[in-house]
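Yeah, one chain of the complex is gone here, protein chain that is, but the others are all in their spots.
A, B and C label the chains in the order they appear, each numbered from 1.
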Amino acid sequence: MTAASYLTEQRGLRSWLFTLDHKRIGVMYLWSTLLAFFLGGVLAMLIRLELLTPTRTLMDADTYNKVFTLHGAVMIFLFIIPSIPAALGNFVLPLLLGARDVAFPRLNLASYYLYVLGALMALASMITGGIDTGWTFYTPYSTSTGGAVNLVTLAVFVLGFSSIFTGVNFIATTHKLRAPGMSWFRMPLFVWGMYATAIIQILATPVLGITVLLLFLERVFGVGIFDPKLGGDPVLFQHFFWFYSHPAVYIMILPGMAIISEVIPVFSRRPIFGYRAIAFSSVAIAGVSFLVWGHHMFVSGQSVLASALFSFLTFLVAIPSAVKVFNWVATMYKGSIWLQAPMIYAIMFLLLFAIGGLTGLFLGSLATDVHLHDTYFVVAHFHYVMMGGVFIAFLAGLHYWWPKMFGRMYSERWSRIAAALVFVGFNTTFLAQFVMGSRGMPRRYYNYLPEFQPLHVVSTVGSWILALGLVITAGYLLASLRKRPDAPPNPWGGMTLEWQTSSPPPTHNFETVPVVDHGPYDFPPLEAEEELAGRRA
Amino acid sequence: MDWLRNLLMPPRGSTFADQVDPLFWFLVGLTAFFFLLIAGLCGWFILRYRRGRAVRRGVAPTHNTALELVWSLIPLALVIVIFFWGFHGYISAAVPPADALEIKVLAKRWLWQFEYPSGLRTVNDLRVPVGKPVKLVMISEDVIHSFYVPSFRIKHDVLPSRYTQVWFEATEPGVHRLLCTEYCGRGHSDMLGTIQVVSAEEYQKWLDSGGGLGEGLPPAELGRLIYTQYGCEVCHSLDGTRKEGPSFRGIFGKPVLLTGGQTVIADENYIRESILNPQAKIVAGYQPVMPTFQGLLNERQINALIEFIKEQK
Amino acid sequence: MSTHAENKNAVRTYSIVLGALLTLTAVTVAAAGVNFGSAFINVVIALAIASAKASLVALYFMHLRHDRPMSAVIFVTGLAMLAIFLMFCFLDTLSREQVQPGLTAQAPARAVSISAIILSAS
Partner (left out) sequence: MSGSHTVVEHGAQEPFLQHHFHDLGQQAEASKIGMWLFLVTEILLFGGLFVGYGIMRMLHSQAFHEGHLHLDRSLGAINTVVLLVSSFTMAMAVHSARTGNRERLILLLAATLAFAGVFLGVKYVEYSHKFHDGLLPGRFYRHAGDSVPGVAVFFSFYFVMTGLHGLHVLAGMVAISWLLRRAVRGDFSATYYAPVDLTGLYWHLVDMIWIYLFPLLYLIS
């Protein structure tokens, strides 16, 4: 590399802590969220270990309740929600648009520090009594239990604003900082996905803020809105909570879909099939996501009329999701499919997300949801969407942009071994949970009926395979950082703007302002590409 | 196919099973079909159009309006069918027949209490006649619980703020499991009960005998029965393990330190008071969470429980 | 010179808007003392007046009337989300089935039908 990159132009801790560079903030976010994922993963392993036997295995019921609460809260608020937008998105969104930075760099740094503050508050709960409410904080349990609930509600409030700031930045950046020639329909689909995500972040997160604030005030002052003893309605809390937390599912999955929309055309060397359909379906999902939250409440005492409406609207979300999947598959048709790590994870995403999405039909449908609600079926379903979907897409994106972020190629061979282990481990862990769930094993159970033990053992063993795969992933990625920089500017042959600059990029992203004169997936004719492959080999 | 049915679904115990299960199996089939379709296409494309493989690729279209309409409209039609199918089952579960037998349910951490029209009360043990609609009117004393009977395919939250209801009609005599499915704290996974479906005559006989719990049993044996059936075991262990409440092991006749510093001897009167008025004296280090059993246990049953506790040396 | 004219113009517009806002404040205080038949109608009238005031503030003080449409789009989207939130919460609360011990004879089946719910909401 000739010129200094964003990694080397300035050195020292201060140059990182006070940076306004979106790439450095993205990298700081990346390491922080990965640390959170590691913590959440350790907690998950503890949960699986405890469930190896029907009664006590290694911890008491109180500890177990705190562990699963923290696992959920850490994974959702500290990992999945910020991982793709704030870590990968921060890094690549301005590059994809040909911008020098996001619109509000200081707000971006503020977002990161709010994240750190919120994370520290949430983790401080571990040493100040723990929290055993479940990540859903349902009242009146959450208003009557002891522990560090107050601290965690405030942490969630702070984390919410961190997320809002990211969303504000992305929308303003997309509107105002596109490079010359970058019309809306020349934007890479990742940008469309981020844009749709940002809409939800801005519109839904404030309601989470007021919900946890009211919960906090309920605990401190006894406000009375959610407390039946004071004339309040605990079911209203569920409306407040899910008004945010269901759209939040799309804050998580839309960025995952956005990554897949980048990876599949590049590694199939095909223009994406149905660009507009995918772009609009992202925005459609963002819109409809606000109309479906009540499907978490079919057995909660919500009225029959509300349940019926919410069920119907829920099914409408299935359509844009299905459209996306079919478009991705069709993109591969007559392509030149290059099975490198990002593509392997993208195909894994297609398979796992298909299961996650299709099992959602069981839960959106009223009669079957009554039986399956709050069982392991739900646990398996959302892990297929959140982990099989979002996390696998995150891995696809991480492998895709890793050379760009750090200027190093990782070991392709180890990445295949790891991917195979992750795939086998994941399915072993969670397919067993589908079966348990439909047979009537409730979630959040510390003790369980002995008849479920074989399936729990399978699930726990699966979690070990999964963990092994992830440890290997961490190993070869970290090992690549010890090498000398060896990544070419465009290792995958992508046509989007981030590949037009060096790897890693210079501080101001581009030496000259790029001018866009083609679509994001207008690859050169295939013959030339095949020739290129021959030369590289 | 029976093995598959037993693998994925619990036994069928109520009329709802016949409404829920066909939809469930339809969805299983749909999931399998679309998953195999997607996986098959992916596999085929990967094999056929692998990079470097000499194959005629030509120019693939970047969109195809007709195709895109087809794969939007077919799922749309399918989900509309699923919606109405699911709605149908849900509505019939939401509206109990007018002649349903009404039983009141009180949920509290961590037990289920049932009150029959005759005034009889039981704990964690619901007995219902076969082939007759039963409506449960439920309320909680503390936090939200959820009444779940997998083999009946019914579930409904039990709220502390207002009554909710659920109904079912059991199809044959047998025993079914009742679980709590709304997380309610330490004893959540122990908040279990049984539902015994018996013939109409047997049900009537049982009601007339006042529940007939443990007749003819010696007091300590009856005490053991009450200990399990009334949910004492959820909070009080027999082997010294610390649970929500103090263990019964070796407490009888011993001094007990209370919150506030005073000490009492755990004699018959103390135990009796703790059963009927649990908040009167709280053992140091424990929370005042125990519900009262006033009106739930008669004198004979209380004495039996005391005898049982005496034996836990 | 154009500044001067523009100046005068703006001062006049803002003054008229302020006058309207103060008048509407007086109207809403007065309306609160009048019984329009039901508490519900009183709430609707109070909220209608408040919305008129808020619209004046948004259109003139916040320049939405002359601004780029983007600002208005963002603002209206936010209000629409709030409306959705409000609507569904009320819909559920108003249409809940009333369950009481011993009320078997009531006809909860009717309560399910949408027409009954619309009736009970008004």
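Throughout what follows, a residue touches a chain if its C-beta (ideal position, glycine included) is under 8 Å from a C-beta of that chain, and two chains touch if they have at least 3 such contacts.
What you see is a predicted model; the values in this text were computed from it and never measured.
Chemist: Could you tell me which displayed chains border the chain that was left out of the figure?
Modeler: Counting the whole assembly, the omitted chain is in touch with A, C.
Chemist: Taking the full complex into account, find the residue in A:Val168, A:Val299, A:Ile392 or A:Met405 that is in contact with the omitted chain.
Modeler: A:Val168
Chemist: Tell me which stretches of subunit C touch the chain missing from the display.
Modeler: Within subunit C, the residues touching the omitted chain are 3, 6-7, 10-11, 14-15, 17-18, 21-22, 25, 28-29, 32-35, 39, 42, 46-47, 49-50, 53-54, 57-58, 60-62, 67-68, 70-71, 74-75, 77-79, 81-82, 85-86, 89-90, 93-94.
Chemist: For the chain that got dropped from the picture, name the residues of subunit A it touches.
Modeler: 6, 9-10, 15, 18-21, 24, 99-105, 107, 164, 167-169, 171-173, 175-177, 202-207, 209-211, 214, 217-218, 221-225, 230-233, 236, 240, 507-508
One rule holds in what follows: only the chains that are shown with their structure count from here on.
Chemist: Let me have the rounded angstrom distance from the C-alpha centre of subunit A over to the C-alpha centre of subunit C, please.
Modeler: Their C-alpha centroids are separated by 36 Å.
Chemist: For subunit B and subunit C, what's the span in angstrom between their mean Cα positions?
Modeler: About 44 Å separates the centre of subunit B from that of subunit C.
Chemist: What parts of subunit A, by residue number, touch at least two of the other chains?
Modeler: 233, 235, 301, 304
Chemist: Which positions in subunit B touch two or more other chains at once?
Modeler: As it turns out, subunit B has residues touching two or more other chains at 91, 94, 162, 164.
Chemist: Please name which positions on subunit C make contact with subunit A in the complex.
Modeler: Contact set of subunit C toward subunit A: 70, 77-78, 81, 84-85, 88-89, 91-97, 111-112, 114, 117.
Chemist: Contact residues on subunit B for subunit A in the complex?
Modeler: 7-10, 16, 19-20, 23-24, 27, 30-31, 34-35, 38-39, 41-42, 45-46, 49-52, 57-64, 67-68, 71-72, 75-76, 79-80, 82-83, 85-91, 93-94, 142-144, 146, 148, 150-151, 153-157, 159-162, 164, 177, 179-190
Chemist: Spell out the residues on subunit A that touch subunit C in their complex, using ranges where they run on.
Modeler: Listed in rising order, the residues of subunit A that touch subunit C are 175, 199, 203-204, 207, 233, 235-236, 239, 243, 290-291, 293-294, 301-306, 309-310.
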